[in-house]
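A protein chain is absent from this complex, but the other protein chains hold their places.
After this line comes subunit A, so read on.
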Amino acid sequence: MTTGEILVIAASAAVFVIINIIMWTMISKKERKIRERTTPPHDINEKLSDGVMEAAAVEGFKLIENTVIVHTNERIIS
């Protein structure tokens, strides 16, 4: 094997390694972003504005049990 051939193989290997590093960095960044958006595994009980609950209370409506468990903070409806 000539020195030229060895250099070509080494260059190809280096390019391959660089492309892999870039690719995996991008993939892990994307996965981290998705995880950050979706991970909170704790219960999320969303509180309503006092005005709404006060209006409901006037109608004689009082919540006794109030459990809402979801596993993402992300909303489609804002």
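One rule holds in what follows: a contact is a pair of C-beta atoms (placed from the backbone, for glycine too) under 8 Å apart; a residue touches a chain by one contact, two chains touch by 3 or more; residues count from 1.
The rule is simple: contacts and distances are computed from a predicted model.
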Among "ABC transporter permease", "Acetyl-CoA C-acetyltransferase", "MaoC-like domain-containing protein" or "Serine/threonine protein phosphatase PrpC", the UniProt name of the subunit that does not appear here: "Serine/threonine protein phosphatase PrpC"
Touching residues (missing chain, whole complex) on subunit A: 38-39, 41, 46, 48, 52-53, 55-56, 59-72, 74-77
